[in-house]
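Of the protein chains in this complex, one is absent; all others appear in place.
Per-chain numbering from 1; labels A and B assigned in written order.
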Amino acid sequence: MSAPILQVRDLQVTFHTPNGPLIAVRGTDLDVHPGEMVGVVGESGSGKSVSFLAAMGLLPKSATVAGSVLLDGHQLVGASAKELRSIRGRLMSMIFQDPLSALNPVHRIGAQISEMLRAHSKMSERAARSRAVELLEIVGIPQPGDRSLQYPHEFSGGMRQRVVIAMAIANSPKVLIADEPTTALDVTVQAQILEVIQRVQAQFGTAVVLITHDLGVVARVCERVNVMYAGRIVERASVNDIFEAPTHPYTRGLLASLPQAGVERLVPITGFPPNMLRLPAGCAFRARCAEAIAECEHGVPELRAVGAAQSACIRAVELMQPR
Amino acid sequence: MTDEITLPTASPRKMAYDRFVSHRAAVASVFVLAILVLFVALSPLTARYGVNESVQAPPNSFLPPRANAWLGTDDIGRDLYSRLIYGVRVSLVIGLFSAIISVTIGCLVGAVAGFRGGRFDDIIMRVTDLFLAFPFLVTLLVMRNMLGAIGWLRPIIGELSSVRFIIVLFAIFGWMGVARIVRGQVLALKEREFIEAARAVGATRWYIVRKHLLPNSVGPIMVALTFSVVSAIIGESTLAFFGYGPQAGAGATSLGILVGQAKGAVNTGFWWLAVFPCLVLVTIALAINFIGDALRDATDPRMQKDS
Partner (left out) sequence: MIRRLAWSVPTLLFVTFLVYIALRIGTNPVESYKRINPRATPAKIQQYIDVNGLDPNYVRGYFRWLVNFVTLDWPRSIKGSREVWPQLKDALANTLRLGSAAVVVGVSFGLLLGVYAALQPGGRRDISVNTAAFVGISIPPYVSAIILQLVFAVYWSRWFGSTLFPTSGVYPPGQEGFNLGLMAKHMVLPTVVVAIQIIAVYARYMRSSLLDVLSSEYMRTARSKGISERRVLFKHGLRNALIPVVTIAALDVGSIVGGLIITENIFSYPGMGKYFLAAFGEGDFPLLMPWMVIIVTSVLVFNLIADISYAWLDPRIRLD
C-alpha cells in the first residue's frame, strides 16, 4: 500500500457551548490511501461529519481542534487561513448532504463551477466556463452547455448533487469528502449518485471519504469502513469483514437492526445515544452493550488488531463468532 | 444503569422567558414602563395639580423648573409635571386600546387569509400592500377626515376630536400591518407536519386555526402588539403636533399635545416645555421597542434551532 494521502492522528474537536465544553471528537486516527473509497459510518452525533469539517477548517470559531491532520504533507490543524484556503477546493474538497442549500441560489451553475476553477488556477473566464461544461458532462448532466446557464432551483435533487460533485472535483483534488451525499435523495437516485462518485474516482484518481449512516450505501461502494460511536472510531475493517464478521458490539447491533426480508421483528439497539456533555467513564457504548463486563468501565478502549480488522472492544477476540 | 439521554430541556415557554430575560435592556424597560404606568394609574395622587390648574396667581406663565413646579409651567401657568402625568395617561390609553383592537382584527383577517389562501388572500394582500405603501401621515389625515365626515358613524366612534375617535382611527390603521404578520406566520406554519397531522385526524379548519395556528403564532402576535402600541402613541403625537390631537375636555391634554407645544418652545428658549415631553415620549417609545425586540428574539422559532 502506498503512503496515505490523508493521515489523521489523535484528532480532538471541542465545542464551547453555554452548557460547558462538548468534546465531539475524542481522539480519532484515520488513514486514507490515494484512490481508495473509505466509508465512515455512524449515527448523528457520532462525530463523523465534525471530524472532517475540522480537517477542512470549516468549523465555527467556537470550536477547538487539536491533533494532527496531514494531507499530502500539509499539516491542516493550526494552519493559517491562507494555507487552508489554498488547500480547500484544490487538494481536498467536500460535498454536503443537501445540494439545494449547498448551492448559492442566485448564481448560475456554470458560474459556481468556474468560480471553483478560477480560485486555484489562472484560467480565463471563458476557459473556466467551457471546462465547467465539460465537468457537467462528466457527471452526466444532459445538455451541459445549456444547463450551465441555469440556476440551482431549476434542477432536480439528483441533478443538483451531480453539479455539486462536478464542482468539488473541478480541480482534481486528491481527497473528496462526501458528507451524506445520498441521504437527501430518493433511493433510485442514490444509486446513480454513487455511480457518479465511483466514475469520478476512477477518472481522476481521487480518494473518497464517504460519510454516511446508511450501511447499504457502504456495502455498495466502499473498500474499507470505519465505524464511529460517540466521537471515536470503534471498528475498522474491510467492507467484507465488517458485514461478515463484525468485531464490535455496536457494529453487530447496527447490522442486526437492518430490516431483512423474511425476518418479521426488527431488533434495535437498546438504550439511547450518549449525552456528549456527560459521557460515562470507560467505553461509551457500555450502557447499551449486551456483552459489557466490569472492566469495560475502566478506561476508554483503544483500537486493537483483531485479525485483519481493528476493534475498540476489549472482548473482541473473545466474542468473535465467524458466521 | 440510568443514562441521561438528552440535555435537560425546558418548555418552550420557559426557554422564551429565559431568552427574554437575557436582554438586559428589555428587562430594564419593563421596570421603567411599570413604574411609569404605576405613576400614571395613581394619577390623582401622584400629580401635584389638576390638569387645568394654575400653579400660582399670575405672573405664572413660562416659569422654569422650581420648587412648586418641578418641570416648569406652560403658557398659562399650569404645572408641566402634572400635565405630563395626565397626558401620558391619555396617550397610553389610546395606544393600548387601539393596539388591542387592531391586533384582534388583524389576527382574524390574517389567519383566514393565510389559511384559506386563494382570492381572498390575494385581495387582502393587494389592498394592504398599497395602503401601507402610501405616506403614513397623508393616509392618516385623509382617513381621519373621512371617518369624521361620515355622519352615521358618529354615535359609534365619537366626535372627531375625542379620544374614542382616535382609538378607532389607529385601530383601523393598524390592523393591516398585523394582518400581514399573522398571515406570514400562518403561511409558514401551514406546511408544517403537525398541521397535516391534525387534518389527517379530521380536525375542522376552524379548529386548526384556533388550537394550532394561533397558539403557535403567539410570539409574532405579541411582537405585533407591542409595535402597534408604539406606533399608535407616536402616531397620536404626530397628529397632535399638527393640531389634530384629542381634545377631551377643559385643558385636557395628551402626550402628543405636550410634545407638539415643544416646537414653539424652541425658539423662545423655554427649553423645559420642549425637553421634558420629548424625553418622556422617547423613553416610552424606546422602552416599548426594546421589549418588542426582545420578545421577537425570544419567540423566534429560528432561534430554537441551535442546540
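Here is the rule we use: contacts are C-beta pairs under 8 Å (C-beta built on N, C-alpha and C of every residue); 3 or more make two chains touch, one makes a residue touch a chain.
Just so it is clear, the model here is predicted, and its values are computed rather than measured.
Of the chains displayed, those contacted by the omitted chain across the entire assembly are A, B. Per the touch definition above, the residue from A:Arg90, A:Arg199 or A:His213 contacting the chain not shown is A:Arg90. Between the chain not shown and the residues B:Ala179, B:Ala262 or B:Ala298, the one that touches is B:Ala262.
The missing chain lies against chain A, touching residues 56, 58, 81, 84-90, 93-94, 96, 98, 101-107, 115-116, 119-120, 151, 153, 164, 167. On the side of chain B, touch with the chain left out of the figure occurs at residues 25, 129-130, 133-138, 141-146, 148-150, 230, 234, 237-238, 241-242, 259, 262-263, 266-267, 269, 271, 274, 278, 281-282, 285-286, 289-290, 293.
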